[in-house]
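Below is a structure I'd like to ask you about.
What you see is the complex with one protein chain gone and the rest in place.
This part shows chain A:
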């Protein structure tokens, strides 16, 4: 059974039709590469799945159950974690504080609970080590490199037992070595049975880790096929519109 299904999802922003009747499904342990030109609607799909806004039309199902996400926490409570395109980080806070933003750990008894910095630091350190990132939990995000910021945003998705992880261009701002690490991480997620949607403009990323590739053009899904049955040339054609459908 599919962990995630979108049925006939459309989204209008006033006169702009960002998404037009998109249907998509995702199995556990599957990596879907989502590609498309700027403005094709990729981030809009992510934001609808993540509960940032409701679709204008259509239905979302998680493990067969119809869901309506009014807020990001609703999606998170359903096992959906997101790495946003702009990473959604607070520059004035530490790496650990950003990892735990919105779900700070606390200790104490009854109503007398205080923030548990010690555990947040040690757990963040473990997560960064897992990601092979040199990010230090106590550093302020303001002082960090692109790759470190990325690691902070990705570390967030590892806090809970996510079943679906959405990554909106996680490799856009980082070095070659770090790209390889992010891709390895995605493979590790897949091996744990987590479904991943990877948005990327980089053809090699998608062809390295994805099982399937879906292509968006002007709010419509114009292709959805196994990577093994496709090629970078074909996908490029689909993105630019040189190929109508595949």
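As a convention for this text, a contact is a pair of C-beta atoms (placed from the backbone, for glycine too) under 8 Å apart; a residue touches a chain by one contact, two chains touch by 3 or more; residues count from 1.
The criterion applied here is as follows: contacts and distances are computed from a predicted model.
Within the choices "Xanthine dehydrogenase family protein subunit M", "ABC transporter permease", "Probable septum site-determining protein MinC" or "Electron transfer flavoprotein-quinone oxidoreductase", the name that UniProt assigns to the complex's undisplayed chain is "ABC transporter permease". Among A:57, A:139, A:187 or A:234, only A:139 touches the chain left out of the display.
When the full complex is taken into account, the listed residue touching the unshown chain is A:89, out of A:4, A:24 or A:89.
By the touch criterion stated above, the residues of chain A touching the omitted chain are 50, 52, 71-73, 76, 82, 84, 87-94, 96-97, 101-104, 106, 114-115, 117, 136, 138-140, 142, 156.
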